[in-house]
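A protein chain is absent from this complex, but the other protein chains hold their places.
Here is chain A:
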């Protein structure tokens, strides 16, 4: 496993994120957390638009479970802790291109959400139209 805090480049990030989303969707359990926040260097507050730090994680923890991970020898075991944690930094000039791709990856990967249902929508529309008449 690579160093935990190494930022990936965009290509690697999207590849890994696609895998993470699709495995989560296939299993139909678990979560994917995506966070974004400005990456601000306290020493350089002058920069107008900061770079954005994007993180993706499956929400698992690599910390030992205090209940059952300590064996007789007092050594903690981490059997099922394969935490996925991805991060990348997006510079201001790359934001638009990055997010266009980011949206595509998320759209394609989040297949566990409701699909657009035309019939249902039409039915709702009709019902909505009837209500005022009554």
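Here are a few things to note about the model shown:
Simple rule for what comes next: a contact is a pair of C-beta atoms (placed from the backbone, for glycine too) under 8 Å apart; a residue touches a chain by one contact, two chains touch by 3 or more; residues count from 1.
Methods note: contacts and distances are computed from a predicted model.
When the listed names "MED27", "Large ribosomal subunit protein bL21m", "Mitochondrial inner membrane protease subunit 2" or "SRP9 domain-containing protein" are checked against UniProt, the chain not shown comes out as "SRP9 domain-containing protein". For the chain missing from the display, the contacting residue among A:35, A:62 or A:82 is A:35, taking the whole complex into account. Although one chain is hidden here, its contacts on chain A can still be listed: residues 21, 24-25, 27-38, 40, 42, 45, 49-50, 52, 90, 92, 95-96, 98-100, 102-104, 106-107, 110-116, 124.
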